[in-house]
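As you look at this complex, bear in mind that one protein chain is not there, while each of the others sits in place.
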Amino acid sequence: MTIKWILNGAARTDEVEADETLLHCLRKVGCLSVKCGCETSGCGLCTVWMDGTPVLSCSVPAPRAEGHAVTTLEGLQEEAAEFGAFLADEGAEQCGFCSPGFIMNVLAMVRELKNPTEEEIQHYLTGNLCRCSGYQGQLRAIRKYLAVKGGEQG
Amino acid sequence: MKAVSTGVRKKDAMSLVTGKPVYTGDLVPPNALRVKLLRSPHARANIISIDTSRAKLVPGVAAVLTWEDMPQSRFTTAGQTWPEPSPYHRLILDRHLRCAGDPVAIVAAETEEIARRAMRLIKVEYEVLEPLLDFTKALDNPIVVHPEDNFRTLCPVGTDQKRNLVSTDSFTVGDVEAEFAKCDVVLERTYNTVANNQTMMEPFCTYTYLDEYGRLNVVSSTQVPFHVRRILSNALELPKSQIRVVKPRIGGGFGAKQSVVSEQFPAIVTKLTGRPAYLCYTRQESMANGSPRHQMQMKVRIGADRDGSIRCIDLYALSNAGAYGDHGPTTIGLVGHKSLALYGSLRASRFTCDVVYTNTMGAGAYRGYGATQGIFAVESAVNEMAAELGMDPCAIREKNMVRQGQRMPAYYGEPCNSCTLDKCMERAKEMMGWDQGPTHWTLPNGHIRGRGVAMAMQGSGISGVDIGSVEVRLNDGGFYTMLVGCTDMGTGCDTILAQMAADCLDCSVDDIAVRGVDTDQSPYDTGSYASATTYVTGGAVVKTCEELREKIRLEGARLLGIDPEAAQFDGEKVFLPGTDKVMTRAEIGWASYEGHSKQLSASQSNSSPISPPPFMVGMAEVDIDPDTGAVRVVDYVGVVDCGTVINTNLARVQTEGGIVQGIGMALLENIQYNPQGRMLNDSLLQYRIPTRLEAGKIRVEFVPSYEPTGPFGAKSIGELVINTPSPAIAEAIRAATGHMFRTLPIRPEDVVLAGLED
Partner (left out) sequence: MYTARNYVKAESLAQAHALNQRRANAILGGGCWMRMGERMYDTLIDLSGLGLDQIQDRGEEAALGAMVTLRQLETNFMLEKCFDGLFRKCTQHIVGVQFRNCATLGGSVYSRFGFSDIVTALLALSCQVELAGAGRIPLEEYVKQPRDRDVLAWVFVKKDGRPVAYETARNSETDLPVLTCALSRVGESWRAVIGARPGISRVVEDSTWEGLEKQVQALEYGDNMRGSARYRRHLAGVLLKRCREQMEVSGV
């Protein structure tokens, strides 16, 4: 079936299967930042935005993208690099396989929560698993990033 | 300008955080066949017949392969230096199935959907046999897991396949029974650990193709590219010269990818069809048929005097290799060598062990590699002894721990050249406020807090076995290329080695381009395991750079026409002091690529006769809800002696990550089987690894010693850091509840039910 959707700001038309996941479709059209780490909707690696809301692209049926705007890390390169630099300066990206999904959710959180507490940050990001870092460096990166962002906003 | 001991950003960091396609699955050729494996639903069975005729008729199916299509040479999948201590007992597909999920057929098709459809059309008739699932009953059981007559071993590890014995070993230092007889207190305790899954975020995946020379190219998420080349050569009966292995970025390994897990299947498809082929394990496959930690049962006998002097430890370990013995004979040694050696006070010690076959999933290498299990048992026993003697668990360790300058009889008699374990303990106590507070107390909300401690050690490479090689070239314009054969799996070794090279060559890290790993082009390295890379390959970097510096100096002197004896190279230029004779590195680089000159390149290998242990002290503070049994690690202090810290950020994150994996092992991760031998929790939904809410607060510091045999004084860190949480948390729970839990993981239910027994 055919879907008309917006991917990373550009309107497009694609052929998808009835039982195709958004994850599969996104990788097919070249958004290779989107990773798959489980089959049980639980690791957060495949996180993308649908109309600005972070979702698991492994669980969203591709046909449901019809009429919606989907954003992947490919569409947020500048912001990814900006926050990613903080992550890199902690050495907390490690293997990096969970980084795209994690960063998608961090950037969604920054938009959704105003001055989040540490508890709110941890709660928002619980669905993003990481086996390398022990999560501490991710939190340090977020704190430093938010401090700089907060400073910019005055 | 020193790069070593700073927190240099990883060279590949920005491509990783911006989601660039750098992993195996991102690089697959578009025309690659998709490979799927039909797997056995039975833990023990023989294949009576397989009918693949209908599957082969599905349009788009390129191959359906069964055991009849496979080479019949048995091999090991363990990524180890030849001759491997692991038995040669695997086939790519075997007629005899030894664990649930053993592969039965390989399907290769144009799309994954077609492959799945074809897979459903394969008809298999099984002779289902009773499985052997309880590893404590494996030895001399009438069920023999490996009855085949072409089973073979390359090393004398005590294998007896008819007894289900993978290997057996022992060592004794001093007169154990005589020492026990002299002890005031002797405790005997049994500890149990289950298999743990590495659960790296990127599952096992590999693609293969034939290149323009007709050679088999293997691009794989592996920690051991050179071993993969040899193992595939054995498995496919293909000369090694016909195989090239390339490692792109890896999404985590933790030892899982020190075995050939996914490589052989697309490789045989490519060999037989000539087509590119790609196999990516599902998470379920990665969980149920990966290469997890060995399940173990350990009996500890520990003897001490009333004053807290630990005189003697006797440790017996039984290890469950599961269906395949890969890494079985080697992991077990660390159970004894890397736990008993923590105690310099021992007048006698003994370690005996058996590794047995069962029909559970074959085990492999997981961070810590036996040391983790052994340290849980011995450190827990020491904690129990401290409690028995009414002693502080830190004090008993301060009295008995190994110290710099000692020899370690239980650790192959190696010298303890570098060790700040005592200072790590001192610092950990300060950070935790250990001496200022009680080891257990109750909060106003009724929760109980408890504190526990444990020590740990590991090695730095396998002494006399591991080898690392490096090649560094000076290029036109003056930048360097460094070729390495060790595998960065996210740990940052490409960057760490560049930091060392930068300091050796007096240049910046950015002046060094790193490339790894391609077995056609990289210098030989055993691979990234056994905590080898920083220490072993780092040593090769130092040697290589020394050689290259000398070559640059001599070539500069030749080009300048000055006395080579008097010429100096300061990293930027070759010059004759006191004169205006100067040639920059850039100029020498350019000149070396013109006629009448030569490329300046150096390559050295390194290995070590010893494997200097890094040390660590871990302290846990747990919060226990006595009514639900919920245990939360609210504070964890880790103080590490890894010798010189090469990259301060990466060492810290390694430690934090290892501690959280250790917390998972202690409290959550619990592989379970049903009575038929099928794994019950083969998904991230059912096998729970710690989320950030279970990680708690982790505080890490370093007290570096200086290891004289290590590059820049460095030892290792990667594995060490997973070893303290299990015993430290068990002790914290004991302090809080009065109950010692000797079986991992310690579940909320266990805590509550133990309380109800009171």
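Per-chain residue numbering starts at 1, and chain names A and B are given in the order in which the chains are listed.
Everything below uses one rule, namely that contacts are C-beta pairs under 8 Å (C-beta built on N, C-alpha and C of every residue); 3 or more make two chains touch, one makes a residue touch a chain.
None of these values were measured; they are calculated from a predicted model.
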Contacting the left-out chain in the complete assembly, out of B:431, B:465 or B:630: B:630
Touching the absent chain when the full complex is considered, from B:189, B:399, B:688 or B:739: B:688
Residues of subunit B in contact with the chain not shown: 113, 627-630, 667-668, 672, 680-681, 685-686, 688, 690-691, 693-694, 747-749, 752-753, 756
In subunit A, positions touching the absent partner: 1, 18-19, 21, 39-42, 44, 47, 53-56, 58-61, 63-64, 66, 105, 108-109, 123-128
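Here is the rule we use: only the chains that are shown with their structure count from here on.
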CA centroid of subunit A to CA centroid of subunit B, Å: 29
Subunit B to subunit A touching residues, read off their complex: 7, 9-10, 12-23, 26, 198-203, 249-252, 254, 282-284, 489-492, 647, 649-650, 652-653, 655-661, 683-685, 689, 691-693, 695, 697-698
Partner subunit B, residues of subunit A touching it in the complex: 32-35, 37-43, 45, 72-74, 77, 80-81, 83-85, 87-100, 103, 122-123, 125-139
